[in-house]
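A protein chain is absent from this complex, but the other protein chains hold their places.
Chain nomenclature is as follows: A, B and C, assigned in order of appearance, with residue numbering initiated at 1 for each chain independently.
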Amino acid sequence: MTIREIHQSGPYRYSYSPFHPPIATVEPGETVAIHTVDAFENKMTPEVRHFADVCTYPFLNPQTGPIVVNGAEPGDTLAVKIHEITPTRDHAITGTIPYFGGLTSTKLDPTLQPPLEEQWLYLPIDDAGIHFDAQRVIPYEPFLGTMGVAPEIEAVNALTPDYYGGNMDCVETRPGNEVWFPVHVDGAHFFTGDAHASQGDGELTGVALEIPARVTVSFEVKKGYGVKWPRIVSSDFLMVAGSARPLEAAARIAWVELIDWMVNDYGFDRMKAYHLLGQVGQMRLGNMVDPKYTMVAKCPRRYLDRL
Amino acid sequence: MTIREIHQSGPYRYSYSPFHPPIATVEPGETVAIHTVDAFENKMTPEVRHFADVCTYPFLNPQTGPIVVNGAEPGDTLAVKIHEITPTRDHAITGTIPYFGGLTSTKLDPTLQPPLEEQWLYLPIDDAGIHFDAQRVIPYEPFLGTMGVAPEIEAVNALTPDYYGGNMDCVETRPGNEVWFPVHVDGAHFFTGDAHASQGDGELTGVALEIPARVTVSFEVKKGYGVKWPRIVSSDFLMVAGSARPLEAAARIAWVELIDWMVNDYGFDRMKAYHLLGQVGQMRLGNMVDPKYTMVAKCPRRYLDRL
Amino acid sequence: MTIREIHQSGPYRYSYSPFHPPIATVEPGETVAIHTVDAFENKMTPEVRHFADVCTYPFLNPQTGPIVVNGAEPGDTLAVKIHEITPTRDHAITGTIPYFGGLTSTKLDPTLQPPLEEQWLYLPIDDAGIHFDAQRVIPYEPFLGTMGVAPEIEAVNALTPDYYGGNMDCVETRPGNEVWFPVHVDGAHFFTGDAHASQGDGELTGVALEIPARVTVSFEVKKGYGVKWPRIVSSDFLMVAGSARPLEAAARIAWVELIDWMVNDYGFDRMKAYHLLGQVGQMRLGNMVDPKYTMVAKCPRRYLDRL
Partner (left out) sequence: MTIREIHQSGPYRYSYSPFHPPIATVEPGETVAIHTVDAFENKMTPEVRHFADVCTYPFLNPQTGPIVVNGAEPGDTLAVKIHEITPTRDHAITGTIPYFGGLTSTKLDPTLQPPLEEQWLYLPIDDAGIHFDAQRVIPYEPFLGTMGVAPEIEAVNALTPDYYGGNMDCVETRPGNEVWFPVHVDGAHFFTGDAHASQGDGELTGVALEIPARVTVSFEVKKGYGVKWPRIVSSDFLMVAGSARPLEAAARIAWVELIDWMVNDYGFDRMKAYHLLGQVGQMRLGNMVDPKYTMVAKCPRRYLDRL
């Protein structure tokens, strides 16, 4: 079956915002292929020495969107099933940006120290994976670094994750999983971009294995079902992505939303959900480099389903 | 001399945003009187039991603006001199909002505990000050809880302070002081609101002595002079307001911008400025309750001038 | 073969300290069985309503030790291989302690809110696992919540994890893994306790599935090989446990020590190690409830071994 290919019309978007004109409208149940550029709008090439020569803050992390999902209204939840992420380039790019990353001072937590060296790596991708160097091949385990919906009255730069999704940089937003977002405006106004061929927990250097991609997804609208923070469903886990600083605040946001889920949909008493997560809950670090950090709380579904 | 009175035309604004139509245009050097409503849009009255009955997130902390300052362009600095803040009501309001404040869990750092009791106080203001109770009168030391300019591509809720100013809730934005903001859009697009009759450091309960006010200010544009974070000049101090979480990140932002100021305008070597602040710098807590916390770094001017 | 059984002689110890008299001396290479009581010194029984009736701070988390390892000197590293952890009781205990845990305010980050309800669960252990309730059985995946060595001049309560190990509450200190500690005093003075039958990431409620246990371990001394923070070696990963607040500081400590390890033992350039961890590093949350939080940085060994 042929599916619709959605390319950005007009400029890529650098904010999660209700103020951008939609580029497409999709129906619930429809599967579409969204084309994304990499986090540097595909401008980094081996000839470029300095990131700052081709990219200027806040025009970073370009997003494809907004895509209107018919029927989605404030108070609903938009469920986005990720089917496939295919790189549309033969290599991934990673690097270090001055004063950005997990093991350097940054402009949001500055020191007087000099920056780390700026280094850029162009890593071939083939069927074996991503070739980090001659001896090391990293498996291709792609995910969407950034995805989400428009806030109600705000427009937030595309580097920041928050309650509406955005730049969560968590490996769980991957093919096979379904991601749920709270709808704030009519049509939800979905955005995505920043596909990663793979990434370590925390996106430690601040830059993953960045690729442009063709991303197939389908949408459902859960009418009258509200969530406060992005939720993720896999075959084995219920998950919530919380974003805040410091990391423990992100974790607490995720744990509490996960407990609310267990209470509302699975009949748990709040204290019992707390006890269970204390013993079987898992926590995955999304990013510890963006303006807000992301932690993903997880509950194995085998402790939840039909009891 | 008669000065222009600026009232909000159309709805009050709940975001620091370049997307709102201007309500007025002023010339550099012009003094105007801006009229602001209180943080609850003057909707709290003794009959109202619950804040949530009259106010809904994110429609909080209404701002008057945007006001265009002629000649201000991106890269310039807007200097706002505060002359006078006069309450336009005979009482201040303060209170506790469930899951908001400095000694409670909040939605950005949640726990499973119940909220604190919601309590509202209506405190008379007269020439003696604000009457906290029959025995205690708090001096009238007003300041603007929220003031700033539009970001470049973002629109941020009016509860959050950041590089563009916003809800800093620091007592230094008061009559007699001059506050400098980085200009991001043509005309700067200045907003203000959330006047406080007085406030303790940190705005501990999350709510100060809230008043509607008539605020006289004048504007200057520092052409080609850039700042990264709000700066404040008093007769005795140079100050910078940094906003972030956790508090030490807010402090570091403020210290580093203050050092840059000492280096660029006062001829300091960076390490020498660091040494001097280590021994004579002061730090004032703005808020520890908003989505980002604010710390104000201060250097006594007597160590800077006349050299 | 018969191995030596080591029971605490004299009182259990509530601090990681060089000031306690040794209870045993072992030789490098020797395997011993250490007997530990649970985190409540086995005092919690179904008749006890309140934790505070039988336990008083700082006399919590009793440790067996110190055990002298012959030949260990300051500057060496003590490697402890964990072979087996067998519960010496037919049930695990878990519960909620007022103002202690991950989703409550605590005495180290207090609010004015009331505490969560104190609840205690006594959960049977059998070959199937730990019976959380009639429908849910949690696999028996035991580990040592607390293990480490004496600091040089300090004595630190047994609830706190730090550079010497202590109450890391990370699931990686489990049978099959080897844990390395920096030696600060002659004989290393090893302590352990707080065995857990299983635990979720973060030990969210502050209490895991607490058991008394018989623990078989063997010791090696890595002469002249220094480490700064606890390292863990499994068949698949090199790991470091960092402990601090906030969580990102714990994470950075762990990442940097892991990079030092890759540089010193595997010939990496520091920036190359940073790049590799950015793409393949993993991070596991130990605890987010103790006086310091613990994060475990992990590098898959297949990217390190013999290249």
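Assume a residue touches a chain if its C-beta (ideal position, glycine included) is under 8 Å from a C-beta of that chain, and two chains touch if they have at least 3 such contacts.
None of the values given here were measured: they were computed from a predicted structure.
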Given the contact definition stated above, which residue among A:T36, A:T77, A:T104 or A:Q279 touches the chain not shown here?
A:T104
Touching the hidden chain in the complete assembly: which of C:R136, C:R174, C:R214 or C:R270 does that?
C:R270
Which listed residue (B:V48, B:V233, B:V263 or B:L276) would be found touching the missing chain in the intact complex?
B:L276
Given C:A244, C:L276 or C:L304, the one touching the chain that is not displayed
C:A244
Going by the touch rule given at the top, which residues of chain C touch the chain that is not shown?
14-15, 17, 19, 58-59, 107-112, 152-157, 244-246, 248-249, 252-253, 256, 259, 270-271, 274
Touching the absent chain: which residues on chain B qualify?
94, 96, 101-103, 116-117, 119, 121, 130, 132, 135-136, 138, 198-209, 245-248, 251-252, 255-256, 259, 271, 274-283, 285, 288, 293, 295, 303, 307
Hey, which chain A residues sit against the chain that's not shown?
103-105, 110-116, 246
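Everything that follows uses one rule, which is that only the chains that are shown with their structure count from here on.
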Which chain's mean C-alpha position is nearest the mean C-alpha position of the whole protein set?
A
Greatest number of touching C-beta pairs links chains A-C
Chain A and chain B have mean C-alpha positions lying a whole-number Å distance apart equal to 33
For chain C, jot down the residues that touch at least 2 other chains.
103, 116, 246
